[in-house]
Every structure is written in structure tokens, then in C-alpha cells.
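Omission of a single protein chain aside, the complex is shown with its protein chains in their original locations.
So, chain A:
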Amino acid sequence: MTTLWDTTGSEVVKALSAERRAAGALAFGLALTLVVVVDEKNVAAAEGAATLAASAHPCRLLIVVRRQIDAPHPRLDAEVSIGGRLGPGEAIVMRMSGRLALHAESVVLPLLAPDAPVVTWWHDEPPTRIAYDPLGVFADRRVTDVTTAPDPLAALYQRAADFVPGDTDLSWTRLSPWRTLLAAAFDSVTEPPDAAVITAGRSNPSAQLFAGWLRNRLAVPVTVEEGTGRGDTGRDDIAAVSLRFGADRLSVTRTDSRSATISRSGYPDRVLPLAERGLGDLLAEELRRLDDDVVFAEALGTWSSLPNLGARSPHREHIWRDPMTAAAPAQAPAEAEAEAATGSGG
């Protein structure tokens, strides 16, 4: 491991080369670069999750911590390691302060693994528009987590408004086990349902995406009812989903943090695994596929009533925005495009 204090981007690149040489990893098969954007106070959590995901998908891990943007002098500290505490692959933790924090891409770009896909993950509240963050603009896949926002549903709507193919949100990833169970229970169903009800906490974005997905796939009314069900999770997670077929019902209900019961009229109840997954597992699922998720686009589009999300151009232009001068209100798209066309400064 090499630790560099008050250093430059070039020194970090050199340190990485030296570490690679020392580790004998010159022919190491890298599938992708994972850029993690995180606040200082959450670094440990983000590192833990990224390390777990990196052990399933060997990647170059670049953790970017921006802090003290108002510091008088730009400064970069970095820690370079291979096969150390941050998993088996190459990992660099970079702390950037002062104006450098607004130009993090100048340090990150030369560190990306050559011609491998880039995934950027915002551990904390994502930027209002991804285009504000250059670390999101050059990424092939962008992963956000709206549950970190003060108002997750407003943040989810903002994700829809700002969506381009290649974006996903961990509130969708959290839903995969639910969708898996329901789809499996549905395999033996032959008639279309009349309606569906999801029981979940009031501001649970996954439940909203669940509703969007079901509406999109089944073309039936889907309501989200508030309730916590029998789950022992103590949070506002999804407690149950229930479909009505005339007089018959099919429901999946969480029984505890590890399992759920499938009940269907005329059939015995069945208990199946529905494990709660940690952040690392969620991230690992995101890294499994690096193409865009059209089913997510459809579910998000149906929920938000914004048409044709999947048909948007996957490319973003960086929009220069200085948090020091502009108290930046969320801008209308037309306005933003005009701004993007005028280029960036700073």
C-alpha cells in the first residue's frame, strides 16, 4: 500500500504502476472500473460495500471523497493498494479538497482501466442532475440510491426526469428478490389478474417502482397501501404484494427478514427465501450487467408517467455548475441544454 499526502494526479498514476509491478499483476484481467463518490462521513460504509462487490467482480476501485470545497488551496491525498484491505483488486482512495473537488475528473480520467466499462456509484444523495457531476458523465453505467435523499419519492421522480439509458437506482435493485418470487408464483397462473395491491411504507421508492413495473407488465390498476405487515425489519420496507383474480388471490408476504410466504387460493402456502441484502450485494448485482436496464426504464416511466425514457439518448454533456456561486435551483431541461451548449468554465 502506498499513501500519498498532498500529491498530484500523476504521482497517483505512478504509484498505481509501481504497485502493479510489485504485485506482479501486470496481466490482471480487469473487467471494469468502479468509481465510488462518497462523503467523508460515509467512507467506511461505501468502502465495505465496494470491497464486497469488487470481490465478486474484480475491478479497479476508485473511491472519490470530496470535501471542504471552500478550502483556500486545492489538495489531493491518495491511498493506493492492490490486494489489501479493499479487496483483491486495485483500489485507490482519493480525498480531494478545495477547488480540485470540482475537477475530480482530472485525477480520475487517467486512472480508468483502458477501454473497460466505467460504473459510477453515488453512495450518498445523487446530484440533482447527473450531468452536473463529470464523474457521472463519462460513466457507462450510473448507480444512484434515492433512499439517501430526504424525500425519496421526489428524488425518484427527479431520477425519472433526468433519466438516460444506463442509469439505475438501488431502490430497483432491492426489488429484484420480490420480483423474482412474484414472477415464479405467476408461472403457473393462466388468467390475467384484475388488480394488485402492494403494502409498504409511505415513502418507499421500491414499492413505487414495484407498482410501476406491475402496471407496465399487467396493465391493471395497482395501488400502494401503507402498512408494515408482519415484517420484523422495523423499517418501511415492502411487506406484501397481493393480486386479485376475481374471487381468487395470489399474495407474497414477508414473514421475517429472510423469508416470505406465497399464498394462492386453492393451494397450500409456501415459504420461500426472501433475504434482505446488504449494500455490497446490491452493488454486486448492479455490476453483473453493464448494459442498460430497459425493464427499469419501463417501470420508472410507467410510475412517473414520463413517456419513452428508454428512447432517450444515452449521452450526457457535462453541465458546469459551481456550488460556490450558483445556489443552483433544479433547472428546466431546455435551459440546461442551452447552458451545456455554452460549454464549461471554472
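What we mean here is this: contacts are C-beta pairs under 8 Å (C-beta built on N, C-alpha and C of every residue); 3 or more make two chains touch, one makes a residue touch a chain; residues count from 1.
Throughout what follows, contacts and distances are computed from a predicted model.
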Hidden chain of the complex, named as in its UniProt record, picked from "Sugar ABC transporter ATP-binding protein", "Sodium:proton antiporter", "Glucose-6-phosphate 1-dehydrogenase" or "Dipeptide transport system permease protein DppB": "Glucose-6-phosphate 1-dehydrogenase"
Candidates A:13, A:43 or A:56 - the one touching the absent chain: A:56
Residue, one of A:186, A:245 or A:320, that touches the chain absent here: A:186
Touch with the omitted chain, as defined above, among A:14, A:67, A:99 or A:217: A:217
Residues belonging to chain A that touch the chain removed from view: 27-31, 56-58, 173, 176-177, 179-190, 192, 217-218, 258-259, 262, 267-268, 270-273, 284-285, 287-289, 293-295
